[in-house]
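With one protein chain held back, the other chains of the complex are shown just where they sit.
We just call them A and B in the order they show up, numbering each chain from 1.
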Amino acid sequence: MISERFFNYIVALLILGTALVAWVMDEPFLITLTTKAVILALAGVGLNLALGQGGLISLGHAAFFGLGGYAMGVLASHAQTFTPLMEAPFLIVGTNSMPVIWLVAIVASSLCAFVIGLLSLRTSGVYFIMVTLAFGQMLYYFSISWPAYGGEDGLSIYVRNSFPGLNTLDPIQFFGICFAILMLVIYGVSRLTHSPFGLALNGARQNAQRVHTVGLNPFKLQLAAFTISGAITGLAGALFADLNRFVSPTMFSWQTSGEIMIFIILGGVARLYGPVVGAALFILLEHWLGGLSDFWHVYLGIILLCVVLFARGGLIGALAKKERAHV
Amino acid sequence: MSTVLIIEQILNGLQFGVMLFLMAAGLTLIFGVMGLINLAHGSLYMVGAFAAAAVAASTGSFLLALAASLAAAAIVGAIIELVVIRRLYDRDHLDQVLATFALILIFSETTRWLFGSFPLFLDVPEALSGTVTLPGGIAYSSYRLMIISVGIIVAVGLFLLISKTRIGMRIRAGENDREMIGALGVDISKLYTLIFALGAALAGLSGALVGAIQSVQVGMGEPVLILAFVVIVIGGIGSIKGALVGAILVGLTDTLGRVMLPLFFANFMEQSSATSVGSSLASMSIYILMAAVLIFKPTGLFGRA
């Protein structure tokens, strides 16, 4: 057994290495796959903050993932057709600059997470799971039936958005952007987890009463965690949309929420790199099993079931020692 | 809109509610007693419908088909309880959600593997294929009236089972204090298998009943599952009475929303955009209802705090 921290470094290096090897060997599709894993990992890192640290089992994170995606889709489609987003009371035009889109995605999804959190956190347990699911479904049906941005057809963006100084259509450069963001966010989350806020949040999950008695408000702590968590998942949504150059209501569906949750379980709940390992494993399974049979969902289901039943703590739990930090 | 039409639509809403109740009753029973959140309940609904379709195709009897749906779903339910579900009672909700999500994947694709990708045929029995004329001149489908009656019978039956029988007493005891009833010598694992099979049988029955007027196909369980969750959350998880009230509320909101909202918007916008806006809002209406209920009563209408 190796330490979790060391294991994490290996995972990060493996992902980077896969992309670089694929680049050298001129296998652009492998880079694209790796990029997808990185982006989905980012979405999982977002959910993991609420779920792992905060104990908030949200089955509605697709809402933020989709919002981030649509932030990209709406802004870029207006830039593509040169039509302003709105003219009165002040002019807003579309854009195809990634940093601007990211900012909009983060702001939109954190606002949305704040509102959903404000309402949902009144409940707990199963009610919380279900009410977040309901909010996700609301956005899903809205996006399907709202014709302005393509409804169920979604929105196609023909070129990838731009990032100053880089050619984002080159797979390895786009991978670089996503990987850098993932590493930055993981660093931020790890700092946050070990900050007084993170400790209090963990305390609120384990014993809300006790946190309350030391003068902290568990509701506010959880709302803050939920909002940050939504913002991260929203950012991942914007990147995912840019990877595919396409957004659609599927991003809002409850299966998407379920999949983000699966990454966390496969990797290990409340572990810093849990979603990263989980997302990579999921992509690997999808490709390997998908090649074996048309009915590969059966195998995926069985593997998932076994992980939940027998390998609690996920892959990291099975391979690395639990870090004895402040948990 | 005429009064007769409004009454007919209210009846439709009730009927839709009863369909949802059949599905939600098993779900809420299982949650109430074992504290288990079972996403695979929709798969049991599908199992019931497929068993009914297969038996109806080979025997031609609708009653046999219904019996088969009850039996198949109960057996499958008992098997998954023994193999998978009983390992989940002590786990947190997250593990339960994921394990039962995995079961959905397994069930859906296995069914597709066994029965193929095309929808199956299951029809209403000859005797119930017509309409009955209700007071006020409403011609109403006899089969739908039958569904309403079955729903009422199931509701009454469950009520009697829980309040009057020995099993019901154990169920209530189990809801209140799991360890205590074990200590009193009740074989709790048998009781749980039994309740899970009962809940599964209810799901299977509703799958067969509803399957006869809908499409028997892989994946038919998930949309109903989500609606059933909305129902039990509104009603208060674990409460059969709550499931009944919640189901009827959801049925009425959905049906009347679909009919009324486009008409409402037509008052101040042109027809085709009113239809579009109204339908969009109607498709979100039950989720809005659920959010509203939870904001005022965070444990649902009849839930225990």
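Operating definition for what follows: a contact is a pair of C-beta atoms (placed from the backbone, for glycine too) under 8 Å apart; a residue touches a chain by one contact, two chains touch by 3 or more.
In the analysis below, contacts and distances are computed from a predicted model.
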item: Hidden subunit of the complex - UniProt protein name among "Heme exporter protein B", "2-hydroxy-acid oxidase", "Succinate dehydrogenase, cytochrome b556 subunit" or "ABC transporter substrate-binding protein"; value: "ABC transporter substrate-binding protein"
item: Displayed chains contacting the withheld chain; value: A, B
item: Options B:Leu82, B:Leu194 or B:Ile213, residue touching the unrepresented chain; value: B:Ile213
item: Per the touch definition above, residue among A:Leu14, A:Leu30 or A:Val100 touching the missing chain; value: A:Leu30
item: Interface with the undisplayed chain - residues on subunit A; value: 27-30, 32-33, 36, 141, 144-145, 147, 150-154, 156, 158, 171, 240, 244-246, 248, 250-251, 287, 290-291, 294-297
item: Touching residues (missing chain, whole complex) on subunit B; value: 1-2, 5, 8-9, 12-13, 15-16, 19, 108-109, 112, 116-121, 123-124, 129-131, 139, 141-144, 210, 212-220, 223-224, 255, 258-259, 262, 271-272, 275-276, 279-280, 282-283
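Heads up, the rule we're going with is that only the chains that are shown with their structure count from here on.
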item: Residues of subunit B that touch subunit A when the two form their complex; value: 31, 37, 84, 87-88, 92-95, 97-99, 101-106, 108-110, 112-113, 226, 229-230, 233, 237, 276, 279-280, 283-284, 287-288, 290-291, 294-295, 298-300, 303
item: Residues of subunit A defined as touching subunit B within the complex; value: 51, 57, 59, 119-120, 122-127, 129-131, 133-135, 137-138, 141-142, 144-147, 254, 258, 261-262, 265, 269, 295-298, 300-302, 304-305, 308-309, 312
